[in-house]
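One structure is given below, represented as structure tokens, and several questions about it will come after.
With one protein chain removed, the remaining protein chains of the complex are shown where they sit.
Each chain carries a letter (A, B and C) given by its place in the written order, and its residues are counted from 1.
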Amino acid sequence: METGERVLCKYAGTQLKGTYITERNGKAVIKLDSGYNIGVLHSTLEVIPKEKPAAPSPKKIEQNEKLPKLSIISTGGTIASKIDYRTGAVTSQFEADDILRAIPGLKDIAHFNAHVPATILSENMTPAIWKTLARTIFDEINSGTEGIIVTHGTDTMAYSAAAVSFMVQTPVPIIFAGSQRSADRPSSDNVMNGMCSAAAALSDLGEVAVVMHATTNDDYCAVHRGTRVRKMHTSRRDAFKSMNIKPLGIVDYPSLDVKLEDSVVRRGENKAALFDNLEENVGLLYFYPGMKPEVISAFSGYKGLVIAGTGLGHTSSACIGAVRDLTKAGTVVVMTSQCLNGRVCDRVYDTGRDLLDAGIIEGEDMLPEVAFVKLMWVLGQEKDTEKVKALMKTDLRGETGRCTPHGL
Amino acid sequence: METGERVLCKYAGTQLKGTYITERNGKAVIKLDSGYNIGVLHSTLEVIPKEKPAAPSPKKIEQNEKLPKLSIISTGGTIASKIDYRTGAVTSQFEADDILRAIPGLKDIAHFNAHVPATILSENMTPAIWKTLARTIFDEINSGTEGIIVTHGTDTMAYSAAAVSFMVQTPVPIIFAGSQRSADRPSSDNVMNGMCSAAAALSDLGEVAVVMHATTNDDYCAVHRGTRVRKMHTSRRDAFKSMNIKPLGIVDYPSLDVKLEDSVVRRGENKAALFDNLEENVGLLYFYPGMKPEVISAFSGYKGLVIAGTGLGHTSSACIGAVRDLTKAGTVVVMTSQCLNGRVCDRVYDTGRDLLDAGIIEGEDMLPEVAFVKLMWVLGQEKDTEKVKALMKTDLRGETGRCTPHGL
Amino acid sequence: MDYEDIGLMAGIEIHQQLDTKEKLFCRCPTKLRDVSEKNGEFKRYLRATESEMGEIDRAAKEEMKKQDRIYTYYEYDTTCLVENDEEPPAPMNPEAVELALTMAKMMDMSPVGQVHVMRKLVIDGSNTSGFQRTSLVALNGRIPCIPGGAGIESICLEEEAAQRVEGDLFSLDRLGIPLAEITTAPDMKTPEQVKEVAAYIGMLLRSTGRVKRGIGTIRQDVNISIRGGARVEIKGVQDLNLIDEVVRREILRQQNLLFIRDELIKREASVSDEIFDVTELFKDTGSAILKKAKSILAVRLLGFNGLVGKEIQPGRRLGSEMSDYAKKCGVGGLFHTDELPAYGVSEEEVIKLRGFTNANPGDCVILVADTKKRAQCAIGQILMRAEMAFSGVPEETRKMLEEGSTSYMRPLPGAARMYPETDVLPVDITDEYWEELRIPELITEKEKRFAEEMGLDPALAKNIAYSVRRPLFEIAVSKGVKPNLAARTLYSTLRELKRDGVDTVSLSDADILEIMLAVEAEKAAKEAVPDLLRAVSKGDSVASAIEKIAPSVSEEELSEVVSAVINERIDFVKEQGMRALGPLMGVVMKEMRGRVDGKVISEALKNELKKVL
Partner (left out) sequence: MDYEDIGLMAGIEIHQQLDTKEKLFCRCPTKLRDVSEKNGEFKRYLRATESEMGEIDRAAKEEMKKQDRIYTYYEYDTTCLVENDEEPPAPMNPEAVELALTMAKMMDMSPVGQVHVMRKLVIDGSNTSGFQRTSLVALNGRIPCIPGGAGIESICLEEEAAQRVEGDLFSLDRLGIPLAEITTAPDMKTPEQVKEVAAYIGMLLRSTGRVKRGIGTIRQDVNISIRGGARVEIKGVQDLNLIDEVVRREILRQQNLLFIRDELIKREASVSDEIFDVTELFKDTGSAILKKAKSILAVRLLGFNGLVGKEIQPGRRLGSEMSDYAKKCGVGGLFHTDELPAYGVSEEEVIKLRGFTNANPGDCVILVADTKKRAQCAIGQILMRAEMAFSGVPEETRKMLEEGSTSYMRPLPGAARMYPETDVLPVDITDEYWEELRIPELITEKEKRFAEEMGLDPALAKNIAYSVRRPLFEIAVSKGVKPNLAARTLYSTLRELKRDGVDTVSLSDADILEIMLAVEAEKAAKEAVPDLLRAVSKGDSVASAIEKIAPSVSEEELSEVVSAVINERIDFVKEQGMRALGPLMGVVMKEMRGRVDGKVISEALKNELKKVL
């Protein structure tokens, strides 16, 4: 039986009309005409011939060419999710155009050009897709777009925003947006996030940013720098938080007023440039008490490794030998902290000094994930180890600051 | 030359008297009589015989036996740190008694019994030391103490608090305390944290908790449940935060008033019991985009592995095979989220369902670090895989909740 | 009225809150809180989404007319991120599934092989997600309460919605409490049968002993149609005693709408879609509403004169129906010439209006006053409803008003508002599971058994059988409490204490049981039960209450008291002999203040009297 076929279900002494949906755990799932799905034995079903309804054909979205031009680049994610009938779960299979259907308000504020370089669940994001994404964005910038919205699953959105931050030098806003509650529910955050992203993409910003709910209310979105943002909750709307800096600004909803901090990079400050080389042979390792040195040695042969150490950036003394072996063999090892907030400082305690001696680079106040992406990128740009070290400690895209601000 | 020897430094046309401290980068470090240290060539120094001053012998601390009895168990850490002359850095070499000297107020609120099962920098904490620590604590409880203060380095304090939470069932408060700013500075947080810990250890609490600054001010400490706390800043005083629940209470400073939430386990609710078996062959793995399956396979042979996945608890699809191989071979794999806040739910997306199918256990709303410690402990108690799985999903020490509270 | 003649068909839907420990899709308790106990709040918008089939439900579309309503939700210490729509739902509560299936089995239904949770679009704000989770768990049963029995089409297990505090403000404590929705076939042929079926199902549900009790915990919806009319669903009939009246009034309404239809056709009436801006006309009006309005629009219903104002149900006219439709746009209502001049609108203004709009005397003119945007929306709704009048009765969901009349809520929802809840895995109902489900005894059977087997007075038997404390009654009896003591304590005594202002709700089953067992163990006299309950309700433990109020009395003590009482009245005793027993009983009873059972005192008195006489 095929999905969408009309069926008659003879069961429990009644005859129920419905539509065949899928098979699940050995049962046939049918949607009754009352709207309910039930799972029944296949043997209870009879196909009703010729009653298969035509799938409603969605109307083409009319766009207003007089409005400013924005680009929507879709990689998948729940801002544009649909149900997968195989597992019954939500997957990302929309085309970017469908976002305009899901968020009708968008077409009143801009004229959109859409690209779909990938349709993946964001946990399947890879450096290879980052390259494609970066190139797509770069081409759009060159074609004269006012701003870019990248729709992206929230799982790895922060990693991708960091990757694009390094790979694309941009004169226009590149806004990552997603939704924590899928687009198939009336309460989805996709509408507000989408509208606020468009407002941010038209704003005076000249950076890569993530624009998502700032609170659990539908009141305003925060604009987070792509190299300073982290998903800090599995499911809440306000999961994304700026780490170690204040957000770059906010977008009020529904007014869509954009307020940016004085310190942000402005539209047009940078010229467009693409640096899409990445060294993919880089790892990220989370230290834990009792870790065996072999866990570190498993990364031998890697070009780079970021360690999320404890506190100011430590591993156990027992692991330092393995770290030294890695650096001696040419792996660039960067130390960050699993505290996530604050700055690594390996000059204060014995272990830190020993780690410095073993060749690690202090990752300053970079997030482990951002240091990981940056290391891929730096190793993709530069082969000389000393230059790599210097670049890792230099602020390139706002990913690290010379001072750690108080009061966050 | 020995540390403490009196020397005459002939340099720059003058003769400076001082005390020899150590050697550093090929130079002799001397403390001039003005108090300044300088590094000079060894050749400029002459020993002044017989002028070596006797090290001042610290007075013995007098304790008031009429006050309630508390136990201080020291493992090291900056609440009791001293300078290491070898590297010039701060190390933990105090004995527990020195804490009473560092925090004179303590002796006015209790009569202390001190134990020093370890003097380590906390990044060197191991499961083996946890066992010793748990036994020491258990013995103290049996000897009738009113409460326990464990002084601990902040790097791995949360891990240790979780470990002791599982290993020791306690009728009295077991309070972990440390300091983020070392005891050798007038601004150290050790005094306030120490005093508040003592107040918490005398309170009506019947749980393992971490008591540290709640804000950057010297105004009050938060009481965090040992299985719900995480170090969230490398260096700030208020680095420790309760995750996914509110703190158990606060201790006001300097009044030392303790306010506990209604929901806390009370003093005497549980009987003392020791469960000090730990399966040490357990790992913790942080997933990242583009992770090679081999990184997961490196844990084959482990009894348990906790993965900190993305979002609701995901790895890339490419990694699922490696996870399946591990579970088939008998490794218990628990999924947690690198978001840290919120609950893992692998029923929503395809990848999650595939991971469930590959045999992972959802770690609910447990912190990755806590799940890691709990898995060690559960595997130490129980060999049957189904029972291990059930225990991992059951709330044993407040480490997971059936509902995720709003408003944190 | 000959209901068969008019072709009455009626069915009901019963929504019953289940008394489970936890909610249906999270692990929060199913406890209600007072609004003053809220400990947080948040605000959200809701938007209709397309179903899996690519359509937007018509009911949802209607709600969307009130654009950009922001809903506020109160949070409590008993609610969590699932109610907040900030966390995926937990698996369906097995306790609720088991209870719903038990109900199904009691009604002779067949379970579905695999229960799928659906999302039913509800964007009136009562669900934070914008949908209600619901699942069809069993099909096709029958109950025997009316001649020929009534078919039970389905039982669904749903989550309860958030409680509306006021306007667009909701309380999250109720959201997610499991709800059984039982839908009958349209088998009822008279208003009285509707009432009987509703009462029977209510009894049946309560027989499980695991449903919520009290106001709002059970709600009936009624589906009614007559020949030539249409299916209309009336929501939220909470009072069983009104249900037949509701049916009668709906019959009346449908008959009147059919009459209007026929009249309109006869008159060759029609609806003019020409819209007149008449704001200027009313700039000096005596009507406050019209005077302050930014925009007043008018339309003509040609040939409708007199029909818009015609009563179709007590207190309801065709105009009221149109007004209900118009209100969906946020306006306060409408004026029509059938009711004017009135409400401050003068005769002269009506004439001017009719002149301005070119209305004939047979036409009715309708006015709407509000902002231009809202008034335009409302006019559209009014024209739509006016057109519907030509086909008689629209299919609608309606809301019961106080006396049993109804007002329009929204169109009947279609299948398009249902789509799968993908966050919850389906639950397989195996044959073994179904077989093992135990059917509880019906309350009606219990009532009989309590009277016949336990010897309770029939009225008391009925009362205790229907009582909330009935499960406790059965436990108490099984533990050796005499049925009469148990029934009187749990029904009569508690009732009286409550009437006296005692906080009987705070009395736990365990405490009440302990008191009754103490009586049976002769540690307290049954006369002391009210005082004991009173003390415990104030926070005493049972043991301390017994100690204070009814300390066990030694035989010695009792005989001392008895002797004293007799000796003080020795002349009377000598005079009356054993007849003194009665009067003396009262004196001793008072002296012992319930500490000793009456029978024991009587025995002791008898013995002592015998000695003395």
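For this structure, a couple of remarks:
Just so we're on the same page, a contact is a pair of C-beta atoms (placed from the backbone, for glycine too) under 8 Å apart; a residue touches a chain by one contact, two chains touch by 3 or more.
Quick caveat: nothing in here was measured; it's all calculated off a predicted structure.
Note on the chain not shown: across the whole complex it touches A, B. If you put the hidden chain back, the residue from B:64, B:142 or B:216 that touches it is B:216. The missing chain, though absent from the display, is touched by one residue of B:124, B:188 or B:242; that residue is B:188.
Residue-wise, the contact with the chain that is not shown comes from B:235, picked out of B:124, B:203 or B:235. The missing chain lies against subunit A, touching residues 312, 342-343, 345, 347-348, 402-407. Although one chain is not shown, part of subunit B still touches it, namely residues 11-14, 16, 24-25, 27, 29, 31-41, 55-56, 58, 83, 88-90, 180-188, 191-192, 215-219, 234-237, 254.
Assume only the chains that are shown with their structure count from here on.
Ranked by how close its C-alpha mean sits to the mean of all protein C-alpha atoms, the top chain is A.
Taking the mean of the C-alpha atoms as each chain's centre, subunit A and subunit C sit 46 Å apart. Subunit B and subunit C have Cα centroids lying 54 Å from one another. Centre-to-centre spacing of subunit A and subunit B amounts to 32 Å, using the average Cα coordinate of each chain.
Residue positions of subunit C touching 2 or more other chains: 81, 84, 86-88, 422, 425. Looking at subunit A, residues 89-90, 216, 234-236 sit in touch with two or more other chains.
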